[in-house]
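See below for the structure under consideration.
Heads up, one of the protein chains got dropped from this complex, but the rest are sitting where they should.
Now for chain A:
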Amino acid sequence: MSFGAPTGTPEGLGTFPRLLFHHAQTRGDAPAIREKDLGIWQTWTWSDVAERVRALASGLAALGFKRGDNLAIIGDNRPHLYMMMSAAQCLGGVPVPFYQDAVADEMLFVLKDAAIRFAAVEDQEQVDKLLDVMDRVPLLEHIVYDDPRGMRHYNQPFLHDIHALMEMGRIHNRNHPDFLDAEVAQGRTDDVSVMLYTSGTTGMPKGVCQTHSAFIASAQGGRQIDQLEATGDILSYLPMAWVGDHLFSFAQALVVGFTINCPESGDTVMTDLREIGPTYYFAPPRVFESLLTSVMIRMEDAGVIKRRMFHYFLGVAKRCGSAILDGKPVGLGDRLLYGLGTLLVYGPLRNVLGLSRIRVAYTAGAAIGPELFSFYRSIGINLKQLYGQTETCAYVCLQPDGQVKPSSVGAPAPGVEIKIADNGEVLVKGPMLLKGYYQRPDATAESIDADGYFMTGDAGFIDADGHLNIIDRAKDVGKLANGAMFAPNYIENKLKFFQYIKEVVCFGHERDRVCAFVNIDVGAVGNWAERRGIAYSGYTDLTGKPPVHELIKTCVDEVNATLAQDAMVAESQIHRFLILHKELDPDDDELTRTRKVRRNFVAKKYQVLIDALYGGQATQFIETEVKFEDGRRGKVSADLRIIDAETFPVAKQAA
């Protein structure tokens, strides 16, 4: 009998504080939180955590924190900050985690919006930020800090060392022994458990109120899909204000009872990852990408034998690794080779990456390149994708084991209903939906339709296997002249996964077919050209070389072939494209400062090229003015060749 983790018992354990105290009672000696401090991993057991949470909650109560109050949580992933979340919940309050790297003025909005009276912060840096804006947030009464370093000369009475708060709480506990249990007993499962602010790329940030039951349901669904165990380990290193961290490091940790591990500092995450060897891991695609890059660079410096062995076995893995992971039939020869590869390459590689104990790894937050995704799966790491947003506890779709495809985000999670609106927008319903936006009934009403479905704002479709594929933001999706859906980002992303392609702009809204501008990646293509002995004088010259046209054409053809697989997007195959003679540049207003294409501006500026694409010409002369970095202006001109790509017949499902 292992530690008895609670099994879906909403009756007695419908709130996070009750789950916490249940763990402390039933498996008090199991590790709950680890933190590397002074070079050594320190462990808090569930009993330790429960005792501290009790002290912190009572301390907060002694300071005047009341049911319904919001508690700001600002800092890196520190054990005490996670405990403060629980402490606030014990009293029926709501923790509001902030992005810790925001500057003071950015925090001001949320501080005001959430009517923050109490804040728990990590260190002097965060205290200073709050002191900066203190005069503009009259409601803020108390600040509790975790790390006393540099705080010696701060003697404002509203600043409290977290250990002093705990002491205060312990005294309060002795004087009112029944107080806290009564508070916890008052908590209801449909109380708001946390408020997470949306990043606010569209308008002002909004506080998303999630209930205990929503996050508990999401955590239980995840446990069911992945058979998470109480003996697991997770590294908690992503911002606490992000819904993903709250689901994995807080909700699932409390529901399943596994151990969360807090890294020593932001710079040591990779070392800490290797030391902990988590069983459960979550990272955005860019983390997986940089991990792989670092390995590849180091491999280039290895000896010839090692390098050849590495590349040979990566070839083997590419051929059969994913199939073996998915439990699909694989020939005996390949199986033996793969076994040998595990011994010689994949095992050591997983170890170097810190992923040798991984049972499940997730990525989300952005589209992940299929090559990158397949690489991790092929070396035996069970990397999967999930889909969700703050409003749905990051829990809408998960890829079940054995049914993992790079293109889809998986099947609807247990308890989740999905439907696709007429305009292609993904609508979801289930126990994980938000209770509402904080004090914004108007926004809540706008985002949930009459049938109780939340409108995600993403456009997608459900493929033949019943998996959801996300294609674009719904507002960017257009229609071809024949009425078929046209999702430019979806196609562009597929092309941008090729290392040779830096930027793509697709056209097709209200036209009969899709055409595209392509920007080559001058580093990768230049390198490719050098290895083939193709001489070129500069960017414009390189874009005009026929072998480069062929290279890009193979990429476009490949994308067309995959697009043809799905009836929904098959019409969007790229018929004709050209390679632009200059790089799209924010200085020329073609990209935003965050390097997103300004589609309409580009279309207008290069109208003559679009006309040529749709007019059927084979070449088109263009002259463009460019701004150099020193402010001078110049002109580049070129005769652009327009290339016809190969298109494929729609949806051969057999393929």
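One rule holds in what follows: a residue touches a chain if its C-beta (ideal position, glycine included) is under 8 Å from a C-beta of that chain, and two chains touch if they have at least 3 such contacts; residues count from 1.
The rule is short, and it goes like this: contacts and distances are computed from a predicted model.
*Asks:* Between "Heme exporter protein B", "FtsX-like permease family protein", "Protocatechuate 3,4-dioxygenase" or "ABC transporter ATP-binding protein", which matches the UniProt record of the unshown chain?
*Replies:* "ABC transporter ATP-binding protein"
*Asks:* With respect to the chain omitted from the figure, which of A:Gln25, A:Gln156 or A:Thr271 is a touching residue?
*Replies:* Of these options, the touching residue for the absent chain is A:Thr271.
*Asks:* Of A:Leu38, A:Val304, A:Ala450 or A:Ala618, which sits in contact with the chain we cannot see?
*Replies:* A:Leu38
*Asks:* Where the complex has a chain not shown, which of A:Arg152, A:Arg174 or A:Arg632 is the residue touching it?
*Replies:* A:Arg152
*Asks:* Where does chain A touch the missing chain, residue by residue?
*Replies:* On the side of chain A, residues 37-40, 150, 152-153, 264-265, 267-268, 271 touch the unshown chain.
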